[in-house]
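Sending over a structure as structure tokens; questions will come in a sec.
Here the complex is missing one protein chain, while the rest keep their positions.
Take a look at chain A:
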Amino acid sequence: MKVLVAVKRVVDYNVKIRVKADGTGVDTGNVKFTMNPFDETAVEEAVRLKEAGKATEIVVVSMGPQQAQDTIRTALAMGADRGILVGSDTELQPLAVAKLLKAIVAKEQPALIIVGKQAIDDDSNQTGQMLAALLGWPQGTFASKLAIDGERAEVTREIDGGLETIALALPAVVTVDLRLNEPRYASLPNIMKAKKKPIDALTPSDLGVDVTPRLITLKVEEPSRRKAGVKVANVAELVSKLKNEAKVI
């Protein structure tokens, strides 16, 4: 079984982002970029499937600027076999990413696609579902457990009321939550080995996909900040404030 994993290069989750003064976006100059945390989970799951003898090959795909190659290398160091970089300097929105992935699926014919449930920059939570729709495949979103049994994937999903388990006939798309696994750190030898693994470079036009954005960002601004309030000395003062000042209890 071939597994395809999509990995996105995002601003590291520890970075305190700043909105540009001219309101055109978020300042991404000189900040640390890493792999979207959910995608690390996706790669880890694919590698575990390979270690368990269920996956035969893992192909990782990233889309975006040339630097997304680093993100692919990280995935290769974790244990993926080869990479595909779809280079683009225009903003790639989820529908465009899904269409590009669909074109790659047509070439690669994977039986399973694993993506993150959301990217922590744009927080869209769309790409996997859109890809599944375009392919006409079943989807298992927000997975916290995945079991592959022959032609079938059983996915335990985190939903608002608790957990739900569904069975998918392969091929299928799975989007993962962080609780699915604990991603490994790549060892130094594996990082060295990853440098020799192949990465194909493609463009959206190679894949025949129109990636023109459908959503135009008119402005980006800072949300209003909460001001820190007061420190109370003890529990009695807290309760009194809540009763008499805030009037919330």
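The rule we apply is simple: a residue touches a chain if its C-beta (ideal position, glycine included) is under 8 Å from a C-beta of that chain, and two chains touch if they have at least 3 such contacts; residues count from 1.
We adopt the following convention: contacts and distances are computed from a predicted model.
A single chain of the complex does not appear, and UniProt lists its protein name as "Electron transfer flavoprotein subunit alpha", one of "DNA mismatch repair protein MutL", "Electron transfer flavoprotein subunit alpha", "FAD-binding oxidoreductase" or "Acyl-CoA dehydrogenase".
Residue A:L95 is the one among A:L95, A:L112, A:L146 or A:V209 that touches the chain not shown. Of the listed positions A:L134, A:I191 or A:L207, the one in contact with the omitted chain in the full complex is A:L134. Set against the missing chain, the residues A:K32, A:K196 or A:R226 yield one that touches it, A:R226.
Residues touching the missing chain, restricted to chain A, are 11, 13, 16-17, 19, 26, 93-95, 98, 117-118, 120-134, 136-142, 144, 154, 157-169, 172, 177-179, 214-223, 226, 228-232, 234-236, 238-239, 241-242, 246, 248-249 (touch as defined at the top).
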